[in-house]
Structures are given as C-alpha cells and as structure tokens.
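Here the complex is missing one protein chain, while the rest keep their positions.
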Amino acid sequence: MAHLSDIVVAGLILVGSFFLLVGSLGLATLPDLMRRLHAPTKATTLGIGALLIASTVHFTVATGTPSLHEVLITLFLFITAPVSAHMLAKAHILRHPDLQARLPVPDNSGWATVTPPPEDACEPR
Amino acid sequence: MIETACMVAFAAISVAALLNLWRLAVGPDVVDRILALDTLVVNAIALVVVTGIWWATAVYFEAALLFAMVGFLSTVAFCKYLLRGNVIE
Partner (left out) sequence: MRHLLPHPLLSVVVAFVWIGLANSLSAGNLLLGAGLGVLIPLYTRRYWPGRVTIKRPLRVLEYFAIVAWDILVSNVQVAGLILFRSGPKLRSVFVSVPLELRTPEAIAVLTGTITLTPGTVSADLSADGRAVLVHCLDAADPDAVVRTIKSRYERRLKDIFE
C-alpha cells in the first residue's frame, strides 16, 4: 500500500514539474504578451496543483492523519490565477492604443479599461 | 523513488525559474516583467513544496502560503498602479 502511494506521489511530482517547466517555456518563447499570458495561467497553475496533491497524499500516508494545508494553497492559487491574469490583460490593453483599435466592439458600450462607466452601471454589492 | 522524482523536479523547476528570470530581464514591456515575477513566485512555491516532501517536514507550508498571498497581492498592486496610477485610492 505504501509502495502504491509512493508511485502516485512520484508520478504527480513529475507531472507537476513538467507542467511548471512547460508554463515557463511558454512564457519565454511565445511571441506577444496576450499569448504569453496563457502559459502561466494554465500550465503553471495545474503544475503547482499536481505538486500540492502529491504533497497531500505523501503527508497523509506518512503521518496517518489527513493533511489539509495544501488544499488551502491549491484553492487560493486556483482562485487568484484568473484574477491576476485579468489585471495583467487590462494593464496591457491600457498601455497599447494600437491594440485597443483592433479589439472587437461590444454592443452599445466600450471595454471597461478604456471607457468611463455609464450612469446606470450596476453598483457593486 | 520519491527522492528521484524530487531531484528531477528540482532540476525542472530551477530551469523554469531561469526562464522566468530571462523574461524578467528582457521584458520588453513592464507588464511582461510583472507576469514573469508572478510566474517566478509560483515556481518558488513549487520549490518550497518539493523541499517539504524531500525533507519530510510540514514546517514549510506557512512559507508557501505566505508566498502565494504576497505574490498575488504584489501582482494586483503592480497592475492597479499601472491601471489607475495609484494603489490605494
């Protein structure tokens, strides 16, 4: 039983580090920022998720009591990764007027980064 | 077996961190550098977690959690500064 868990933990560590490496490789090689944004938000998040699951399994088997620490970090990273990606994309759009001109236009409005909010905008609750 | 996997993971994550550092150095824009820093923080968390497995100790988890929080907050603060010219309005 301990042997099986060792295989699972080792496999998850390898998968996790592979995705971390692919994410950073994408960050280094993709041609422009919007494309580079894809690599860290997806690959890196899954990589760290796999490593943290490996850690959960390892410590749960090693100590005999469930280890819940890692679940917190995993959830935190999965919730925050899209938020930071969204903020980075907004900052990128704001700093590049040529990109703003190429964006598709939404009905009856503009994108929030470059347009002031309308009078009847829904208030944050 | 886990030791071997940890060694491979250390190597892979170190290469990943070097790639992030390269992106941090060349830019070209400030947003690229923020993205590189954000990814670097995630790789640092990964190194901390693998170190925890390697030494079979749970004392590093607070460090990983704090890294995650500070990394997220600093990314958002940088972006907020670029977007609004101010961090706390």
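Labels A and B are assigned to the chains in the order they are written; within every chain, residues are numbered from 1.
The rule is short, and it goes like this: a contact is a pair of C-beta atoms (placed from the backbone, for glycine too) under 8 Å apart; a residue touches a chain by one contact, two chains touch by 3 or more.
The model shown is predicted, which means the values in this text are computed figures rather than measured ones.
Considering the complete assembly, chain A touches the hidden chain via residues 19, 22, 25-26, 29-31, 34-35, 37-39, 41-43, 45-46, 65-69, 71-72, 78-79, 81-83, 85-86, 89-90, 93, 102-113, 115-118, 121-122, 124-125.
What we mean here is this: only the chains that are shown with their structure count from here on.
If you average the CA atoms of chain A and of chain B, the two centres end up 12 Å from each other. Against chain A, in their complex, chain B makes its touches with residues 1-2, 4-6, 8-9, 12-13, 15-17, 19-20, 22-23, 29-32, 34-36, 38-39, 42-43, 45-46, 49-50, 52-53, 56, 58, 61, 64-65, 68-69, 72, 75-76, 79-80, 82-83. Contact residues on chain A toward chain B in their complex (touch as defined above): 6-7, 9-11, 13-14, 16-18, 20-21, 23-25, 27-28, 33, 36-37, 40, 44-45, 47-48, 51-52, 54-55, 58-59, 62, 67, 69-70, 72-73, 76-77, 80, 83-84, 87-88, 90-92, 94-95, 113.
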